[in-house]
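First the structure, which I've put down as C-alpha cells, then a few questions once you've had a look.
The complex is shown incomplete by one protein chain, all other protein chains being positioned as in the whole.
Chain nomenclature is as follows: A and B, assigned in order of appearance, with residue numbering initiated at 1 for each chain independently.
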Amino acid sequence: MADPRAADRPAPGSSVPGPRSPARRSAASRAWDTLRYYAPAIVVFVAGLVLWEFAVSALGLQKFILPKPSAIAAALIERAGTLVPSARTTFVEAVGGLAIGTLAGTLVAFVTSRFATARDALLPWAVAANAVPIIAFAPIMNNWFGVLSPLSKMMIVAILVFFPVMINVTRGLSQVDASAVELMRSYAASEWTILRKVRIPNALPFFFTALKIATTLSLIGAIVGEYFGGVDLVLGRQIVQSASALRFDVTWAAIVLGAAMGIVFYLVVAGLERLLIPWHGSVREGG
Amino acid sequence: MTESAPAVVTIAGVDKTFEVAGQAGTQALQGIDLEIRRGEFVSLIGPSGCGKSTLLRLIGDLTTPSAGTVTVNGKTAHRARLDRDYGMVFQAPVLFDWRTVEENVALPLEILGRPKSERIARAREMLELVELQGFLRHHPYQLSGGMQQRVAIARALAFEPSIQLMDETFGALDEMTRERMNSEVLRIWERTGTTIVFVTHSIPEAVFLSSRVVVMSARPGRISQVIEADLPRPRGFETREQPRYFGLVTQVREALHGPQAQVATVGGPGSPARTAAEGAVG
Partner (left out) sequence: MAGPRAGFGKSGSQAGLVRQGLTVVGFFVLILGLWEGVKFVGGDPWRSGEQVLWNPPLRIFFASDLNLPHVWTIVSVFGAPAQRESPISLGQFLVGAALYTWREAAIGFALGAALGLGLASLFVHFRLLERAFVPYVIASQTIPIVALAPMIAFAFGQSVVSVVIIATYLTFFPVTIAGIRGLRSPDPRALELMRSYAGSRWATYRKLRLPASLPYLFTALKISATASIVGAIIGEGPGGIPDGLGRAIINFNQAYITFPAKLWATIFVSALVGIAFFLLIRLVETLVLRGRQAPAV
C-alpha cells in the first residue's frame, strides 16, 4: 500500500520536487538506459565465450566434458535434425504442464483463501509437499500415464508447478492490508466485492512471482521426467544418450537449447508482468 | 441550528474491553455517554490510549462494544454501516496501488453501483475540491503523503454520506498544509451539512473546526469534559487570531492536563510566541 511517511516531501526516488510522471522520459532514453544497465553482463558474456574458446585449447582441458563453444555450435548444427524436434516436444510438455498446474493451483488457492480454517490446515501441508523432491513422484507419473506419453511429463510438471502457484496465490489473496479490507467494510461491500476489487489485484504480483518460478521449474521438470524414461526425441533423453556415449558436445548443445528456451520463457512472463502490473514496486524499479 | 437538531449518534453506557489471550483485558473505554446532533462538528481529543479511535470505530461498526449501545440515525451501528450512512477517512490514506487517483476516488461509487459517467464526473468534482485535478491519471506511489491523504478525503466525500468519521486525518501533514486543509474541511462541511466526528491530536485544530470538543482521558478511556467551541462562523484565518480562540485552546489544554496545566502553560513546553500571546491574553 502507498506509504504516507514522507509527509509533504516529494515521493522517494524522484529527483524533481513533487510528483513525476514516468511518461515524461522518452522511449529512446529509456531504451538507452536499459542497454547501459545490461552492458556489463553483455561484456561478461562475450568475454566468457572468448575465454572459453581459447582456454580449452590453451590449457588442454578435457575436450570431453568442456568442448569449445565452436564445437558445441557445430554439434548443434550437426544434430539439428534431432535436437530441434526434441526441444519442441519438451517445450510442449513444459507448457502443457505449466497450464494444468497453474490453473489447478490458482483454483485451489481461491478456495483455500476463502475459508480461514481450510487455509490454516492446508497451507503447511502445501509448503511441506513443495519440499518433496521431484524424483519422488516422477517415476510414479511415468508409470501411471505411460512412460512414452507426453502426458506423464506434463503431469510431473503440473505437480511441480502446482504448489508454488497455490502457495503464492493464497498468500496474495489473504495478505491484504487490514485497513484496505476495513475500508471496504465501511462501504458495506460484500465478500465477493472485496475479492474482486481488493484481493485479486493484490494477488497479481504474487501470481507473477509464482509464474516466473514456474516457467523455470516447468522446463526442468519436463527434462528430469524424461531422464527417468521417455521417447527418444525429447531433450532429456538426448542429454542422457549423448552423455553416456561421451558426446558431451551434443549434451551441451541440448543444454544450450534447453537453457535458451528457459530464458525466453522467463522473459515472456517478465514482459507480461510489466504489461499487466506496471504499478508494482518490483516492476517499477526494474527488479 | 445544532441545539434543536435531532441526535444522529447516541452512545449510551458503552464499555469496550480488548481481550488478550491469557492476560487480563485492556479496558479501552468505560461508561461512555455521548450524543451528537445532526450537522454538528464534534472533535474527540485526548492522550494516546484514551480510546478516541476506538470510539470512532464503534460508531462506524468496525468493532462492537462490550457493553452499552451505539445508535446511528435511529438504527443500530451495524444497520447504519450496511445502509452506508457514513464515510470514513483513516490515518493512513489506504489507497489502492493498482488504481489511478481518479479510480481510487470513484471506488465507493463503484460499490454503490453508480453508472460510469456519474462516477467519473463526481470523482473529478471531488478532486477539484481538494485541488488535485491535475493528477487524475497518476498512481498513488507518484504522490507525496499529503497529496495521498487529500485523495483519501476526496474519496470519502464522493458518495455524500450524512456522517463523516475522520481519524487523525491530517496527522501526517505539516502545519501549514494542515491549516489549509482545516479550512477546506470547514468549507465542505458548511456546503454539505454533514455531521462530522473528528479524532485529532491537535488542540488548535480541534478548537478551530468543532462546535464541541470532547476531551477524553486514558486508562480507562473516559470522557472527562465537553467544551463548547462557541467561535462565530464562518471561520477563517482571522479566527485563529481572536482572543476567544486562544482562550478555548487554553481551556482544552487545561482539561487535557488537569489542574497542573496552570503551571505547565507558563513554564512548560510550547512556542515562546504562543506562550507570550496567551500570557498577553491572560
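We take it that contacts are C-beta pairs under 8 Å (C-beta built on N, C-alpha and C of every residue); 3 or more make two chains touch, one makes a residue touch a chain.
Values in this document were obtained by computation on a predicted structure and should not be read as measured data.
Undergrad: Out of A:Val108, A:Val176, A:Ala210 or A:Ile277, which is the one that touches the chain we can't see?
TA: A:Val176
Undergrad: Looking at the full complex, which residue from A:Val108, A:Leu122, A:Ala188 or A:Ala210 touches the chain that isn't shown here?
TA: The single option touching the absent chain is A:Leu122.
Undergrad: Of A:Val44, A:Leu148 or A:Val268, which residue touches the hidden chain?
TA: Final answer for the missing-chain contact: A:Val44.
Undergrad: Across the whole complex, list the residues on chain A that are touched by the chain not included here.
TA: Against the left-out chain, chain A lists 12, 37-41, 43-45, 48, 62, 64-66, 116-117, 119-125, 127-128, 130-137, 139-140, 143-144, 167, 171, 174-178, 181-182, 216, 219-220, 223-224, 227-228, 235-236, 239-240, 243-244, 246, 248, 251, 254-255, 258-259, 262-263, 266.
The working rule: only the chains that are shown with their structure count from here on.
Undergrad: Taking the mean of the C-alpha atoms as each chain's centre, how many Å separate chain A from chain B?
TA: 48
Undergrad: Which part of chain A faces chain B closely enough to touch in the complex?
TA: 1-11, 18-21, 177, 179-180, 182-189, 193, 197-198, 201, 204, 277, 279-281, 284
Undergrad: Inside the complex, what are the residues of chain B that reach chain A?
TA: 60, 62, 81-84, 86-88, 90, 92-99, 107-108, 110-112, 135, 137-149, 172-174, 177
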